[in-house]
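So the structure is just underneath, and the comments pick up after that.
The complex appears here minus one protein chain, its other protein chains still in place.
Letters are used for the chains, namely A and B, taken in the order the chains are written, and counting of residues starts over at 1 for each.
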Amino acid sequence: MELVVFVIAAAMVIVGALGVILRPNPVHAALSLVLTLFGVAVHFVALEAHFLAAVQVIVYAGAIVVLFLFVIMLLGVDRTEDISIEPFKVQRPMALVVGVGVIGLVTAAVSSSRDAIGRGNGLEIPTVTGDNDSNVRQIARSVFGDYVVAFELTSVLLVVAVVGTVMLTRRIKTGKGES
Amino acid sequence: MVRLLALDPVAIGDLLWTPLLIIILKVVAIFAIGLLVTMFMVWFERKAIAGMQNRIGPNKAGPWGLLQTLADGIKLFFKEDLLPDRADRFVFKLAPYLAFVPAFLVWSVIPLGGDFSDGKNGIVTWFGEQTRVQLADPPVGILLVLALSSIAVYGIMLAGWSSGSKYPLLGSVRASAQMVSYEAALGLSIATVLLLAGTLSTSGIVANQDGFTNWHVVSTGVVPFIIFLLAATAELNRPPFDLVEAEQELVGGFNTEYSSIRFGLFFLAEFMNTVTMSGIIVTLFWGGPQGLFDIPIIPGAIEGTIWFIAKVLLFLYVYVWFRATLPRFRYDQLMDLGWKILIPMSLGWFMLMAALRLGRDQDWNQAVVAIVSAAVLIVCAGLISMAMKVSRANREREGATF
Partner (left out) sequence: MLASILAQVPWQAPSIDYHAIAPEIVLAAGIVLIILVDLFVGESKKWVTASLTGFVLLGALIPVLTLAVSDPDARSLFDGRYVIDEYALTLKALFLIAGYVVVLLSQNHVEEGDYYQGEYYTLLLTSLTGMVMMASSRDLVSIFVALEFLSIPAYMLAAWRKRDRKSNEAGVKYYLLGVFASAVMLYGMSLLYGVTGSTLLSEIGRQITVDGDFGGVHALAIVFVVVGFAFKVSAVPFHTWAPDTYEGAPTPVTAFLSVASKAAGFVALVTILYVGVPQAKDVWQPFLWVLAALTMTVGNLLALRQSNIVRMLAYSSISQGGFILMPLAVAGTGDAAGPALQAVVVYLLVYAAMNLGMFAVVIAAARTTRSGEISSFGGLFSYAPGLGVLMTIFLASLAGIPPLGGWIAKFAAFRAVLEAGNGWAYGIAVIGAVNSVIAFGYYGNVMREVWMKPAPNGETRAVATPTSLVAALTITGAATLLLGVLPGTVLRFGDLADLVGAFGR
């Protein structure tokens, strides 16, 4: 059953990812992205990371892609793009070659060092039975323990990202102007 | 594999026929109850509003017009199914289901009954198997509710966009902005509840609320409840936050181009969302199936369900009442309320509760903690209001130069 779940979720992820780059219509591409994100969430559930799965759906599918769609609709760029026009002739064949190359490289790397992955490195799947909130507790301990500096500073980063974005979208200052 | 299913105590252990049957039974029951309750809600809303407006309301189909919704549904079924020329066919067909399915799924994590008295955790015994009066009790229950409510945005958004028409698009753009904005306040007010409950599972949250003073509406100090109620109304796109389908401006809003059963699904989803949201409010703040007092004769498990239904009815009435009495917000007022009042307020209240909790854990003087936190909050509120004043002045100046 775990294999079935994995195969379905993996198929969702891959089909979605292909959709993002292949669908000519931006709205369809964004929806394909949602499919990918859901697939990842399913993987998280299968790995018993329920909290991560829920957050994945809330944050990525629920907020980020909704905002993508919002911007697409608001700007009215939801028309199908003609992707047959190509400013740079070599670009696409090269991207294909590089992409296939990377996939081949990763596949080769993984199959060559199959033994090394997940063995003897302290990674163990925690058990959930009994304690419903072990997920949350574990994340909280990491975030507020070992990684607290990085975590707290991320909040500053969010504030600054807002400041910068507001500034960039603000009307251009009228005044002396610059040469 | 078993661990995957361990959302319900009945599924723990060997998978036998009885537990499987119980689960199937529960699924069917939830589905049927969901539909029935929605039918009732539609009738209830029409009847109640009619009463408030000194009209009679539906009274022909069935006793007191109870079957009116069924009649409407049958009519919708047999109507012609229109597909606009400029519509994006696939998305247009998909959208109603995206709206309808999450509305249904939320039901599965709400504890609909069960005996929570004396720390019994709401587990009941059916046919010799232990289970809960709720379809599933995942460890992240309340986050699942948030996740589903954020999925519901897609239905509305895509419906408007895929119609290939101006007004529905405006409606859906409004909807997405509104729902994403209010989700923040919604989540923050839930955070306060979680702070007290110490768990994300819905049954755990209910179990934490034994006795009236432990109901979260009391123990979190009412403010999160009010914020949640307002934000939830906005999430539902119900009046006074129904700008998504503001008839006077947008014809019918996002579902203008829909007809027949697809429209029916939207209609159903909207009312079902109202019912589920009331259920969530009751679960989070009003003790869910926990009663105020022991009803004589009736056994504990059923008693919980009675209390739950009574409380949900109360909130359904509140929603109808809102709709009948409050005029619609203007769009800038809506955004102002969400971003400048509800979000800072829920965040501030959350910090206050956290500070009090920390003070209690560390044995600090509670009065001092309260005073200091209040002072900090007042300073923050002052800064925010000043910031708003400055930004308004800036906006006006910038506007004037153009």
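Convention: a contact is a pair of C-beta atoms (placed from the backbone, for glycine too) under 8 Å apart; a residue touches a chain by one contact, two chains touch by 3 or more.
None of the values given here were measured: they were computed from a predicted structure.
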| item | value |
| --- | --- |
| Touching the absent chain when the full complex is considered, from A:Ile8, A:Leu47, A:Leu74 or A:Ala108 | A:Ala108 |
| On chain A, residues whose C-beta touches the chain left out of the figure | 105-106, 108-113, 115-118, 121-124, 126-128, 131, 134, 137-138, 141, 144-150, 153-154, 156-157, 159-161, 163-168, 170, 172-173, 175-179 |
| Where the missing chain touches chain B, by residue | 383, 386-387, 390 |
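By definition in this document, only the chains that are shown with their structure count from here on.
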| item | value |
| --- | --- |
| Chain B residues within the chain A interface of the complex | 1, 3-4, 6, 88, 91, 138-140, 143-144, 146-147, 149-151, 153-154, 157-158, 161, 169, 172-173, 176-177, 179-180, 183, 187, 198-201, 204, 398, 401-402 |
| Of chain A, residues touching chain B in the complex | 1-2, 5, 25, 27-28, 31, 34, 45-46, 48, 50-51, 53-55, 57-58, 61-63, 66-67, 69-70, 73-74, 78, 128-129, 132-133, 135-136, 171, 174 |
